[in-house]
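With one protein chain withheld, the remaining protein chains of the complex are depicted in position.
Labels run A and B following the written order; every chain starts at residue 1.
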Amino acid sequence: MELDYLATVLLSSLSSASVLLIATVGLAIVFGLMGVINLAHGEFIMFGAYVALFATRNGVPFPLAVVLASVVTALFGAIVERAIIRHLYGRILDTLLATWGLSLVLYQSAVLIFGTVTPGVGMPQSNIEIGNYTLSTYLLFLILVAVVLIGLLYWLLTRTGYGIVARAAIQDPQTAATIGIESGRINTATFALGSGLAGFAGAILLPAFPATPSMGFAFVIKAFLAVVAAGPVTLSGTVVAGGALGSIASMTASFYTTVMGDVVFFLATITILRIFPLGISARWRLKL
Amino acid sequence: MFEITDATGGYGKTRIIRSVSMSVKTGEVVALLGRNGVGKTTLLKYIMGLIDVFGGQVSLDGAPLPASTARRARAGLGYVPQGRYVFPRLTVTENIAAAAIGCGLGRKEAVERALANFPILRDKAEALAGSLSGGQQQILAIARALATRPRVLMLDEPSEGVQPSIVDEIAGILMAMKDEATLSIIIAEQNLDFCLSLAERAYVMAGGTIAREVTRDELIGDRELLHDLLGV
Partner (left out) sequence: MAKAVKADMPRVARFEPFSLVWFCGLVGLAIVASLAFDPYLAYVATSWVIFGLLGLSLDLVWGRGGILSFGQTAFYGLGGYLGSITAINFASLTGNTLVWSLPVGMATGAATAFLIGGLTFYGRLGPLQTTIITYTFTLVLWTVAVSFTATVGEAVVGGDNGMSNIPGYVLGLGRDAPLLEPGAMFLTVAVIATIAWYASHVLMRSPFGLVVDCIRMDPVKAELLGYDVRLYQLLLFTIAGAVAGLAGALFGAWANYLNPSVFSVQEALLVPIYVLVGGRGTLVGAFIGALAVGGLSFWLGGGVIGGQTTLVMGACLILLVIFLRNGLTGGLKDLMELARRLARRRDQGEEAEARKSSLSVDFERLDLLRTAGGEPVVLETEDTFKRFGGVTPVRHISQSFSRGRVRCLIGPNGAGKSSYLKACTGVYKPDGGSITLAGQDITKTDPFRRVRMGLGIKNQRAQVFAGLDVRRNLWVAAYSRSRDARMADWITTEMLHMLGMRNSASRPASELSHGEQQWLDLGMVLALAPDVILLDEPAAGMTNEERRQLSHMVRALARTASVVVVEHDMDFVRTLDADVTVLHQGEVFARGDIESLRQDDRVLDIYLGRRQHV
């Protein structure tokens, strides 16, 4: 096997894993800091993608459109938290059902408004050549985005006041209240953060993954499984589980089909959970 | 002056404490005594707004306190729960910072102050609280409660499961705070020696209510009562 081939496979797996991480961190943050799984996460990604698409079509430069998409989706998330999630605290299965309903409402609304197919954002495709193989520059750029994003989140959740308080509140809400922390407001902020990250993912992935109403489904299987496999130390766990599983799935996909990639991802997750029922990070002594 | 009037509360429909009234002056340390299951922990939880309230109120300097736990914390109640409950995946520094932020105080200053007052935590400042020993966690829980700058400090069984040298350390810390005379302190304890080294006055609970109020000297002189309290 030649070196250029190996490097190409490695880089493309890494970029697939990065795409997965970008799409998953929002879900992981909400799960890690609120204990809630947002089944509408995929549709929040789609939401962000459409916001970015419309912004760029109306002349907003792409980087600014990404910021706009993140902010708008975060606001939408805050509204959802106040209107729905808040009423279901402590009823985790009901939260799943409600966000599932929301997921289909968003999906179907998108179908009604945009039709089933929308053209992608116009961006010059540039490629990079490694020996006899070519790779998309943008996909490589996404590796950098994933690294910066994870770094920023780690900083946000370990260095800022919000991050410390939010982590305290999920670890022990009652004790958190005894030192003056109101988990209600924290939860709105956290859900907005998670939603904003979903919106960011939809926007930043737009040049590689065109906006369609069903685009969320492309991410959610892997995203949900990665978060479940990650376990209680969500951010580090998701980076490891998402990275490893994402790479495996991507290699499988490059040898067989993307469908096989999904199947392998599912089977690998189940295997992991047989060994670590509470997720791989259950015994990790890490902050996040 | 910190006052509890006619406190009645419990869980769901189960009433655990009935018509408890007590008061603590600023600078005073008061012990809450009684056997297991008489409602000491429940009373502290009532004060902190952590259980269902059926009646009564809690007031500080004549002003009734709000119902929510977080607001009570900000209004000046500090609480060290039984079993400590530090945030295990937060570092020692972050545990203290969380309390300062929760009450709208500066976190840097709070951390510095806590590490100065509790040198034992200094070496462990960046360690996860879950990795500390039981005694260190207890000290951290006290430091965290103090980081909210409380005017009333409640400690639930601070000596439980803590090695003797650290119990002495805790006693020393509380003694120093008592000398500052800016705090009202309530200690629920089984460890009588520890308690009586600090408190001049004690409320004895039985069956969810205050059975009697005694001074330290009365208690030490009354062997019958001592045995009764310990159940030995």
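The criterion applied here is as follows: a contact is a pair of C-beta atoms (placed from the backbone, for glycine too) under 8 Å apart; a residue touches a chain by one contact, two chains touch by 3 or more.
It should be emphasised that the depicted structure is a prediction, and the values quoted were computed from it without experimental measurement.
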| item | value |
| --- | --- |
| Among A:H87, A:R159 or A:R185, the residue in touch with the chain that has been omitted | A:H87 |
| Absent-chain interface as seen on chain A, which is shown | 37, 39, 84, 87-88, 91-94, 96-98, 100-105, 107-109, 112, 217, 220-221, 224-225, 227-228, 257, 259, 262-263, 266, 269-270, 273-274, 277-278 |
| Touch residues of chain B, complete complex, unshown partner | 14, 35-37, 130-134, 157, 159-162, 164, 167-168, 171-172, 175, 190-194, 197, 230-232 |
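Heads up, the rule we're going with is that only the chains that are shown with their structure count from here on.
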| item | value |
| --- | --- |
| Centroid spacing, where centroids are CA-atom means, of chain A and chain B in whole angstrom | 43 |
| Of chain A, residues touching chain B in the complex | 158, 161, 164-165, 167-168, 171-172, 174-182, 233, 285-288 |
| In the complex, chain B residues that touch chain A | 48, 50, 68-71, 73-74, 79, 81, 85, 87-91, 94-95, 97-99, 101-104, 107, 128, 130-131, 144-145, 147-148 |
